[in-house]
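Here it is, the structure in full.
The complex appears here minus one protein chain, its other protein chains still in place.
Now for subunit A:
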């Protein structure tokens, strides 16, 4: 599904190149649950951003679902966001001016899903995540864990084939974090959604089935998780 070949990323500053990523080559298949780990500044988030097409690599090629997406027009990229990729952020990044319901509805509107279909999908998600009672509240009226649930519901609304999560539990207490991680595991196992997450926590990484260890922009280890 995802094929990275010799990905490099550096920032040139007064002629000196500061490398963030060096020669990263890896393949992620449909249905995998991959955790990217490593110390601060190792390049984890940059790698995830490149996978999510939020940043472009300086060198190297990137194939997404068999298509070369190394440098993609904005129009095509948005097309991929609408149909295949869901994002989950550490800071939730819900839209403050929208209610829970509207936040989940937004990607469907952009995807131009019909209103009946929209209503049933949102009802389904609200139900699944036990947040039906909260659908008319605004993000600032929810706890962090609840906000992240909404964030995930929003990411799932468009029925993506892959979810990219940047430290999804970084701002949460451990009980809430566990809830979110089991949810991811369930989504991965039951619905076959590919999940790539960046995390600091060894414990969270155990929920997945593969771990990429990165240090100084280089993939040091690529190990499978034994369950």
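Basically, contacts are C-beta pairs under 8 Å (C-beta built on N, C-alpha and C of every residue); 3 or more make two chains touch, one makes a residue touch a chain; residues count from 1.
Criterion: contacts and distances are computed from a predicted model.
Asks: If you look up the hidden chain in UniProt, what protein name do you find among "Anaerobic selenocysteine-containing dehydrogenase", "Cell division protein FtsX", "Peptide/nickel transport system permease protein" or "Biotin-dependent carboxyltransferase"?
Replies: Cross-referencing UniProt, the chain left out corresponds to "Cell division protein FtsX".
Asks: Going by the contact rule already stated, which one of A:22, A:63, A:82 or A:185 would touch the omitted chain in the full complex?
Replies: Final answer for the missing-chain contact: A:82.
Asks: In the whole complex, not just what's shown, which of A:1, A:54 or A:72 touches the removed chain?
Replies: From the options A:1, A:54 or A:72, the contact with the absent chain belongs to A:54.
Asks: Check each of A:38, A:57 or A:107 against the chain that is not shown and name the one that touches it.
Replies: Checking the options A:38, A:57 or A:107, the one contacting the hidden chain is A:107.
Asks: List the residues of subunit A that touch the chain left out of this view.
Replies: 49, 52, 54-55, 74-75, 78, 81-82, 86-87, 89, 93-98, 102, 105-107, 109-111, 154-155, 158
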